[in-house]
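What follows is a short report on a single structure.
Here the complex is missing one protein chain, while the rest keep their positions.
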Amino acid sequence: MSDLTRPSAAHDAGTRGFNLFGFLARYGTVIALVVLIAFNLAYTRNFATLQTLNVNLTQVCTIVIVAVGMTLVIATGGIDLSVGSLMAISGALAPMIFLGTIFPVGNIYLAVAVAMITSILVAGLFGLFNGWLVSRFRIQPIVATLVLFIAGRGIAQVMTNGNLQTFRVPQFQWIGLARPLGIPAQVIIMAVLVAAAAWALHRTVFGRSILAVGGNEEASELAGIAVSKIKLAVYAISGLCAGLAGLVVIAINSSSDANLVGLGMELDAIAAVAVGGTLLSGGKATIFGTLLGALTIQLVRYTLLANGVPDAAALVVKAGIIAFAVWLQQQHRV
Amino acid sequence: MTAQPDPAALLLDMRDIQKRFAGIPALADASLQVGPGEVHALIGQNGAGKSTLIKVLTGYYRRDAGQVLFEQKPFEVGSPHQAQVSGISTIYQEINLVPLRSVTENICLGRENRRRGLLDWRAMHAEAERLLSRFSMHIDVRHPLSDFNTATQQMVAIARAIGFSARLVIMDEPTSSLDEREVSVLFSVIRQLKVEGVSVLFVSHKLDELYEVCDRVTIMRDGRTVRSAAMSDIGRLELVAAMLGRDVAAVEGHATAFGERDRSRIGDVLFAAQGLAAGQSVRDVTFDVRRGEIAGFAGLLGAGRTETARLVFGADRLKAGEMTMEGASYRPARAADAIAAGLGFCTEDRKAEGIVPEMTVAENITLALLPKISRNGILNEARQREIVERFIRELGIKCSGPNQKVRELSGGNQQKVLLARWLAMNPKLLILDEPTRGIDVGAKGEIQRLIRTLADDGLGVLMISSELEEVLEGADRIFVLREGESVAELEGQATSEEDVLAAMAHGSSAEGTAA
Amino acid sequence: MNSARLVRIIGTYGVVIALAALVLFGFLRYDRFLGFFNVVSVLRYNSMFALVALGMCFVIMTGGIDLSVGSVAALGSVASALASPHGIAAGLAAGVGAGLAAGLINALLVTRGNLMPFIATLATMLAASGSALLLAGNQTVSVSYESGFTAIGQGNFWIFPIPAIIALVAYVLGSVVLNYTSTGRTVLAIGGGEDASRLMGLRTDRVKFLVYVASGCLAGLAGVVLASQFGAGQPIEGVGWELFAIAAVVVGGTLLTGGSGSVLTTLAGVLLLGILFNILNFENGMGWISLSAYWQSVIRGLFLLVVVLLQARLTGRRGTRPGTRGDV
Partner (left out) sequence: ALPPLAKKDKYKVGFAQTESNNPWRLAETKSMQDEAAKLGHQLVYTDAAGSSAKQAADVNSMIAQGVDAIFLPPREDKPLVPVILAARDAGIPVFLIDRDVDHTMAKPGEDYVCFIGSDFIEEATRIGEWLVKNANGKSKIIELEGTTGASAATDRKKGFDDFIAKHSEFKILASQSGDFARDKGRQVAETLLQAHPDADIIYAHNDEMALGAIAALEAAGKTPGKDVLILSIDGEKEGVQAIIDGKIGAICACSPLFGPKAFATMADYAAGKKIPPFIKNEDAFFDATNAKRDFAIAF
């Protein structure tokens, strides 16, 4: 939160005097969100219901989960294009394990546990691979993760031969369908993840190191921070988050489709991070901002769909709103 | 305000300039008058607003209030480009060139030679070589700028600025990374400019230099112009007093503030290096540092002092040689190993290797200290605050608070933040590469005193400085490096400047330092 | 010539060597690989990507990125298809004009709005593909075969496919601009340090503006070629072109962080990746293995990995102190 609210000095021309505007800009994402909600309350039928909240929260979950990992990666000055493909890999792997395609497991609880842990870990390992390329070979993050963006989905498709895997395994699907206390399980997971990441980013040595690496790699190395390890870690975390998100998606759908799970997720997640106010150049990050950014984008999507805006036009509107929200964010910084 | 030049003939007339950053004034009421063909000094403490005033003038920042007349006409520029076109050429405080591009490009971009509408590379290379030769620099101008060391880069920046046929050349601390030889070359060029009728605005913290080349001086304090006078009308003490805002008596005579040292407090050998070598720049360096001792490295630019320090700190990989720390063999693979062994390293290039600009003062100070102010990886905020506040106080870091971003600090205060980072670590051996670069006289004294106090308490210090005076007075022993080899070991304080210079220069031709 | 220099040269021209090796491999392994028909159709097809990659190359050299090129090309193809009944000139103007408009939006967002290029062009990417669909009424739009418009994409000049000639001319121009104009040098300077360049008195905003506009125009031109070559404006084409272009630029040895790069090796990068697709198709035709699409993406990913790893090794030293060579 601190980054959203802390007044930050201007680097230049900014101080042209529009202070009210500067104030508005500081809370850009929040304002955008409030305006959207107000619009919906006025125009969208059946908006002020618990179920609407439910629908939006469950739909935004996967983006947020992925975007949390993405925020950390971006904070180090990197970017992770492979998240969608990693979702597909974990989404493809889990059912293969708990359905016993790879090896038969007698106890379904055991099978599910093994499946969840393995597939998240495998995604994490692929993330580690990204980190390895970035830190060891100094390959630029966009390209390093482009490799798995291309190959990763291929791997998932090869694993399943492109076939849909369908299942009804409540022991597994709680992650997408259960509602303890009426709150969807994935919303709880998302909330815990957001809180944990925000806390870690601002209150731990690890978080501080992430920001330092993003802010000045050379200086961080000389200050004794293990830059390579930090990078390995953030990409691995991003992989783990993607793996988890992959499981959530397939659980909700009762099916896993390696071709489609996580398709286009990287752009959604990056957009959420940016709309939330994190600089793509690294060195600064706000996890809560990312949450708000994701919610904004989700609400835009909901609003356009619910009001019957044709898809093509919706794209244009969405573009405008993303650009506007990020522009608002920029104002107090410039 | 004594002896104003004729207002009608002023080249530059800035009055009542104000500039605020996020509400905090950096310039409250600054004025500056520069006559034609005049070398004008602009001085003030770190954070007084010198660089800001310059950036306001060149259109990098927009001023909040005030008027600027240039050549008697109102001067409104929106960008450094327009300022350049209007006849103001600037060397900014941090070297602002493009390291990836060739020297030629860095010098010639913005006023390219053309033939039939296309760039004439041949002519541009020749032009770059011609400009550099004015500074007796002979380097391969086709190489990327990053192939050269800081000093060479600084000279390139100067060559670039001189190359524009400007009416006013602004130099913001151009000499902070130059050695005496290069400084004297620069000064001869400045004098030549003066003959050509070009005015120079010269910022420096080194008073000797000001007295050597400047005609007039403007003194700033806390964003205001407090005095403007002919250089000959104002004595050193008066100058410093005006700058610091104190009585003349209070700033009575010091060149450096190391003072006399009590040799008896120097202990046994803390660190020793034998025959260090790596690559071209370090070939055979042997030296040692004792507990409680300040050891100095002297040498010309490119002698390999910085590179040696990087080797000791594990920032670069050692090819040959042995090191011991507290008697035990020491071979750091990375900086973290060095830190664990009790070393600290304050680098010379604070922008690239020092500060994390987007982070706060507090976060920067504690950057190397993270393991010590945390438990189980969780930061102890209270402990951090305590340390940070102590160092802000002790070093007199001028900032709005521990939460101000470091990039918003003036150059000198950034340097203090870096010093604080390493001091806070409480190291056994502290390597200081140009520790007082860009630091104002007041703070410089404080830092030097601090270094001595630390040494008196048993800290070993390895100090690299291009200011011979600083090494001579501060160091207990001086190791002279030449072309990557340690060629002499001299007693500090007892040694004369001539001895060191002789050792430094003997047989070496410290011209261009192409890789 | 010392070894460091040699390494530098191999690093820069590595992509050209790799390209030659790949072509040789294809020639030795497949019967008709270097047959006239195949060569011409590969050139014809990849000229679109070449145009897009050229714009991307300039954008990347300023340290930016342009994600919108694919959908701008789609928009350009629709616009030019709609205008094609009025002749070649009209089709060209409409396509390039649409690209220009998108490029202007990018340029304004980046230079005036101070948006991060990634986000600005992401927004334009969405907007352009939405506009393309709206303009086309969600369908492919037929071009006019009567007006001669299809010559741009399908015609030959003597035996050379016209789109390949267009691309080649664009690259030669691009190379001249990069190496022999101050705008070109400023592009590289901005990438090497934007703030420093501004303080050096270079017109950073103007040049950045131009670069995004140029990228838009080139994408629009690629759209014209697309429409003309396939006889239809295709609003949903262009997906993933930006990534192809980025990969080509990087494989071509341009630093993604900006400040250093080369136009002609970018062209080699495009051909390298383009020919890889062609080789995979020929390999399938050998009947030894039938590579499914899935294996193909795995192989393409691995190939990219190998190329960038090799590059990282060869130019390892350039990571910290890159050379100027290679701005060919």
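Read from first to last, the chains carry the letters A, B and C; within each, the first residue is number 1.
Everything below uses one rule, namely that a residue touches a chain if its C-beta (ideal position, glycine included) is under 8 Å from a C-beta of that chain, and two chains touch if they have at least 3 such contacts.
Please read these numbers as outputs of a predicted model, since none were measured by experiment.
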Contact set of the excluded chain (shown chains only): A, C
Touch with the omitted chain, as defined above, among A:Thr204, A:Ser228, A:Ser255 or A:Ser281: A:Ser255
Touch criterion as defined above, residue of C:Ala232, C:Leu271 or C:Val308 at the omitted chain: C:Ala232
Contact with the hidden chain (one of A:Phe149, A:Tyr302 or A:Trp327): A:Tyr302
In chain C, positions touching the absent partner: 30-33, 35, 37-38, 41-42, 45, 48, 133, 136, 138-142, 145, 150, 154, 226, 229-232, 234-237, 239-240, 277-278, 281-282, 284-285, 287, 290, 292-294, 296
Residues of chain A in contact with the chain not shown: 44-46, 49, 51-52, 55, 58-59, 157, 162-164, 166, 177, 249, 252-255, 257, 259-261, 263, 301-302, 305-308, 311-312
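Just so it is clear, only the chains that are shown with their structure count from here on.
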Chain-level touch network, classified as line, ring, star, complete or other: complete
Pair with more cross-chain C-beta pairs in contact, given A-C and B-C: A-C
Inter-centroid spacing, chain C versus chain A (mean Cα positions, whole Å): 29
Contacts with two or more other chains, residues of chain B listed in rising order: 60
Touching two or more other chains - residue numbers and ranges from chain A: none
Contact set on chain A toward chain C in their complex: 79, 81, 133, 137-140, 142-144, 146-155, 157-158, 161-162, 267, 270-271, 274, 279-281, 310-320, 322-323, 326-327, 330, 334
Residue numbers on chain A that touch chain B, as the complex places them: 6-13, 15-16, 203-206, 208-209, 211-212, 214-216, 218-226, 283-284
Interface residues, chain B side, partner chain C - complex: 58, 60, 79-81, 83-85, 90, 92, 96-102, 105-106, 109-110, 112, 117-119, 142-144, 146-147, 160, 515
